[in-house]
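What follows is a single structure, and I will ask about it in a moment.
Excluded from the complex is one protein chain; the other protein chains are retained at their positions.
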Amino acid sequence: MLDVMYFAWVRERIGEPRERVETRAATVNDLVEELRTREERYAVAFQDLSALRVALDQELADFDASLEGVREVAFFPPMTGG
Amino acid sequence: MLDVMYFAWVRERIGEPRERVETRAATVNDLVEELRTREERYAVAFQDLSALRVALDQELADFDASLEGVREVAFFPPMTGG
Amino acid sequence: MTVRVQTEDFDLSAELADFAKGRTDVGARVSFTGVVRDVEGGLDRMEIEHYPGMTQKAIAAMVEQATLRWELADCLVIHRHGPLRPGDQIMMVATAAPHRVAAFESAEFLMDYLKSRAPFWKKEFGADGSCWVDAKDEDEDALSRWE
Partner (left out) sequence: MTVRVQTEDFDLSAELADFAKGRTDVGARVSFTGVVRDVEGGLDRMEIEHYPGMTQKAIAAMVEQATLRWELADCLVIHRHGPLRPGDQIMMVATAAPHRVAAFESAEFLMDYLKSRAPFWKKEFGADGSCWVDAKDEDEDALSRWE
């Protein structure tokens, strides 16, 4: 079980800020594939991964990173702080 | 007639902050030569020109600059503002 | 070293009044303040979303990096989230160091990382509707200076 969080326009496309996801995905890419096939809104949100960033347990990570031991995954667009 | 001003350790070596100098020196270098031969304190102050800066009418200049039309000459060490 | 993430405004004057004051080993203090701009005159407000669990940690890690890289006497980062109007302060960074180069560079380093690596997202609301502010390539490029 993973806590999956969405921010900014990813959150708007998915339609909710967070959800619990039952998955055996080994990597972030695997998780994205799983979500994409679920519902149209995921397919839309995850259409272009180059426009997305991912954090694992609140640390920036790559899409090929392993999900082993991870409890929280967050998807969001490139950050615009400052 | 020139107003000649001295700052920082140049002022301390010359012993006064400013004086009126009667001269026909064509350039700053000529003026320095003239002053050097006057008295020991000038020779000491102007010993090493690479350690000095000069301003003509309150603008930084080179030692080979012409004194034509100049009213105020200032000698001082490299500046330490900020 | 202080990091604050908050919705409330901050008083730059008050923050700087006591920042690294009275320390005789500090020769230079630099501050940066980011303000909401209304470039085309149509901006009603901006809303800044953030990732509560990650924001504070991410900024603290940047501050930690800065203290490893430069000799810093102190460092302060305040970043707001929530709704903001044109002219409102968004965030501030302050650095104090023995020398000016360290104070300037560390403040720029923090700004560059905050821009592209702190989990904030800006949405602008105007007469023509709303839109998320895109990250700029130049902001991403600015990070290469520190690598």
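When the chains are written out, they are named A, B and C in that same order, and each has its own residue count from 1.
Basically, a residue touches a chain if its C-beta (ideal position, glycine included) is under 8 Å from a C-beta of that chain, and two chains touch if they have at least 3 such contacts.
Keep in mind it's a predicted model, so treat the numbers as computed, not measured.
K.L.:
Could you tell me which of the visible chains the hidden chain touches?
P.N.:
B, C
K.L.:
Would you mind spotting which of C:Asp25, C:Glu71 or C:Asp134 touches the chain that isn't drawn?
P.N.:
Considering the complete complex, C:Asp25 is the one touching the chain left out.
K.L.:
Just to verify: which one of B:Ala26, B:Ala43 or B:Leu60 makes contact with the chain not shown?
P.N.:
Of all options in B:Ala26, B:Ala43 or B:Leu60, contact with the hidden chain holds for B:Leu60.
K.L.:
Which parts of chain C face the unshown chain closely enough to count as touching?
P.N.:
12-14, 16-17, 21-39, 41, 43, 86-87, 98, 100-101, 103-104, 107-108, 111, 142
K.L.:
Kindly note down the residues of chain B that lie in touch with the hidden chain.
P.N.:
Residues of chain B in touch with the missing chain: 5, 7-9, 11, 55, 58-60, 72, 74, 76-82.
Please note the rule applied: only the chains that are shown with their structure count from here on.
K.L.:
On a C-alpha centroid basis, what's the spacing between chain B and chain C, in Å?
P.N.:
Averaging C-alpha atoms per chain gives centres 48 Å apart.
K.L.:
Using mean C-alpha positions as chain centres, tell me how far chain A is from chain C in Å, no decimals.
P.N.:
Roughly 26 Å separates the two chain centres.
K.L.:
Quick one: chain A and chain B, Cα centre-to-centre, how many Å?
P.N.:
Their C-alpha centroids are separated by 72 Å.
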